[in-house]
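Report on the following structure.
With one protein chain held back, the other chains of the complex are shown just where they sit.
Note that the chains take the letters A and B in the order they are written out, and that residue 1 is the start of every chain.
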Amino acid sequence: MTALPKWADVALIPAINLVLAFFVSGLIVMWIGENPLDAMTVMIKGSIGSAYGWGYTLYYATNFIFTGLAVAIAFHARLFNIGGEGQAAIGGIGAALVCLHFGWPHWTLAFPAAIVGAAAFGAAWAAIPAYLQASRGSHIVITTIMFNFIASALLVYLLVNVMKAPGQMAPESRGFPAEAHLPTAHEMLAWIGVSFPRSPPVNVSLLIAFAASALVWVLIWRTRLGYAIRAMGWSEPAAIYAGIRPFRIIMITMMISGGLAGLMAINTVMGEAERLLLDPVQGAGFVGIAVALMGRSHPVGVVLAAILFGMLYQGGVELEFEMPAVSREMVLVIQALVILFTGALENMVRAPLERIALMFR
Amino acid sequence: MNANGSDLRRNTAAPAIELRNISKSFGAVIANRDISLSVAPGTIHGIVGENGAGKSTLMSILYGFYRADAGEIFINGAPTKIPDSKAAIAAGIGMVHQHFKLVHNFTVLENVVLGAEDGLTLRPTLARARKLLTDLADEYELNVDPNAVVEDLSVGHQQRVEILKALFRRADILILDEPTGVLTPPEADHLFRILASLRDEGKTIILITHKLREIMAATDTVSVMRRGEMTATLKTSETSPEQLAELMVGRKVLLRVDKKPAAPGPAVLEVDGLQVDGERGETALKNISFTVRAGEVLGVAGVAGNGQSELLRALGGISPAKGTVRVNGKAIDLAGADSGADARRRSGIAHVPEDRQSLGLVMEFKAWENMAFGYHDDPAFSRTKWLLDIEAMRSLTGVALNKYDVRPVDPNLVARNFSGGNQQKIVLAREIDRNPDLLIVGQPTRGVDIGAIEFIHQRVLELRDAGKAVLLVSVELDEILSLSDRIAVMFAGEIIGTRDASETDEKELGLLMAGIAGEARP
Partner (left out) sequence: MDFATVLQLLDSTLRLSTPLLLACLAGLFSERAGIFDIGLEGKMLASAFFSAAVAAATGSALLGLAAGMFASMALAALHGLASITFRGNQLISGVAINFLASGLTALIGQNWFKLGGRTPALSGDARFLPIDFYFSETLSSIPFIGPIYSELLSGHTLMVYVALAAVPATWWILFRTRFGLQLRAVGENPEAVDTAGLSVTALRYQATLICGLLCGLAGAYLATGMAAGFIRDMTAGKGFIALAALIFAKWRPGYALLACLLFGLLEAVAIRFQNIDVVGVGTVPVQFMQALPYILTVVILAGFIGKAIPPRAGGEPYAKERA
């Protein structure tokens, strides 16, 4: 029985959890010997205090929206896709192949093709654990972890032995052609006469991320497929009773999830690096877990949480610059604490709140 | 021990168990209200009541599984606090739960000693347990192979392991919660013989059941519970099933529902040689054949676990089966690509499952979402090929909730927050309102309050009178007798006999349910 009103569930509990995570982070900063309030000021200023900061914050947020949506949609079917990291890496291969192997006349053509390539590769990588879960009952958490490592080995192999640019030492592909360059915020805003700093890598992919969030919302709450996914997530026996086939739902959900994770590559590989590097994901697949938990698996929540984590990542870079004693790994700690409080220790906050709610009945 | 002996004991010794003013609630639901009970040593005391009357909660309190909100417990006259099972065991209480608490991949011996080991290593305790098992095997007919792995044992043997667990802990008071629900009649008789010999050794036994027959056959005294309260405590020899039934439900039970004579039409459901494999590869349904015609209710009676669940699941498209099943003359796919529940619904079968909470509803879905459950592909609920028409779903739900008297009439309320009876009405509304050719329905009134029972029975009969076919599976013989036109009795995965409802009675059906087939009748 859920005694809590809906607003407490979607807003109050995440807020309390976030405060707890920040509080503990503050204690750690104090322990290191710095003032946590100063650290927070630096992070906020650095992330949203300037157009430059916003540019980076939103660049990171773009990644996190994709990976957060990937984890969130799987959560709706009660599948824990921990393999966003690997799916995004493989998505990177897809985006790179599309950009390198076809002579694109203009980015408007290269971009949709890269979207399809990245999503298809990510979906295919997720399809294998999905199939093993659906048909053989292999625990998807374990198989997706394993597939992260396999993806990383595969990527290294391809970059070292197959895709490495000729005459180069570093394991990276050759740069993408200029026609596959995605317009950055600087360029796009210039079209309408708004000036924006040149260096932040935030680009047109952000709009795709927002569009993806809207589509995921429609999918989950307004389509028959979404209805079936949610039913299956709540109760597999009931879903079978209703004529919903778990095999089909697991496959479809995981492939959508893997596709979303793969889409991240259009932002990092195509939008920023414009070549395939050794680690094109940089932990964003795992951040997606924190983002989905924080955002209560709802697309709106995911977007908000992704922006928050974008702030943390950009703020963390600034923090290291301003306060050398606090290295950027502080962000990893905060991320861990957010996952811990919102995901694993949720009942610590929820149970007392429910008791309070019961008293006021 | 004879009757005089029991009386003597009762006069001299303190009660083995005495409960004073026990209360317990779960959130807003009051499970036990101010309950007092006294059980004399060396007796078998029965506790009867409907599902949800609070019997199991009361016994869980006695066994330390739940803590009472208020009240006191006395064991052999001494006030005793039972905060956990450990304290209950220390007080000499053993419990055989309705759902056994055994470790499936442990041996019988390992299960018996778990938590009652002597020292660091297992060997000495296992030896002691082995000896006890050999001793008890003869004394109480409690024989079971000590080295067998529990999951390989029959249900009856697993229950014996539970009793042995209690005896190994030197329990003097044994509580059995609905022990016969999963037993065949011979197994149940065997159990009662064991209990009687334990009683004669001086043990005190509490038997919880909702079956009046068992109370009359096995107990010395009996208490009746209704809606969380203890309504009476009587000597079994001085009461009757009728009196107990009345005390259980609070008024005279309507044994027969008023119904028009059946006007059966052509066959709607034809089942021929239906076969289903059970979980462990055994045959759960053996070659079942029967027919249900338009405008009649075929009742399927039987002790739980004799294949009725498998029958419902096979017909409902939940588990695969072999054989032939025709609906309106058309064969349906039983194990292939088109054997899912969606295909069954398309062929005109509606299914009210036995367990509404785990199958029939998604408990976290709102009423309007549940009202489309299984029919979410229906054009009435669709805006386009992909999109759901949520407004249509909501408004249709509002109408259906009113029509089926579901309270509260709130399409946005989550299923979990409706009462059991109202949940069942939601399932029924969804399945009946689509006017199916065939309704298959399992345990339609399990855990449902009296008022809702009559309502549900009326709807089922209305469907029959509208010329539809109904297959009713129930373990409640009263329900079968009052609703059915014909009655098939299942035993050990087979239909052991089929009777016209007007030409049979509880006694004959009881014999059939026990596996004793009478003279063959067509």
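Please note the rule applied: a contact is a pair of C-beta atoms (placed from the backbone, for glycine too) under 8 Å apart; a residue touches a chain by one contact, two chains touch by 3 or more.
Bear in mind that the values here come from a model prediction, so they are computed numbers and not experimental data.
Considering the entire complex, the omitted chain makes contact with A, B. The hidden chain makes contact, of the residues B:14, B:30 or B:116, with B:116.
Interface note: of A:157, A:247 or A:321, the residue touching the hidden chain in the full complex is A:157. Only one of A:143, A:213 or A:297 touches the chain withheld from this view, namely A:143. Summarising the interface, chain A meets the missing chain with residues 1, 28, 32-33, 80, 82, 129, 132, 136-139, 141-143, 145-147, 149-150, 153-154, 156-157, 160-161, 286, 289, 293, 325-327, 329-337, 339-340, 343-348, 351.
Where chain B meets the missing chain, the touching residues are 26-27, 63, 65-66, 84-90, 95, 97, 101-106, 110-111, 113-117, 119-123, 125, 165.
Everything below uses one rule, namely that only the chains that are shown with their structure count from here on.
The geometric centre of chain A is 47 Å away from that of chain B, both derived from CA atoms.
Against chain B, the residues of chain A that register as touching in their complex are 1-3, 218, 222-225, 227-228, 230-231, 234-235, 237-238, 240-245, 358, 361.
Those residues of chain B lying in contact with chain A across their complex are 27-28, 316-318, 340-345, 351, 353, 358-365, 369, 372-374, 376-377, 382, 386-388, 390, 414, 416-417.
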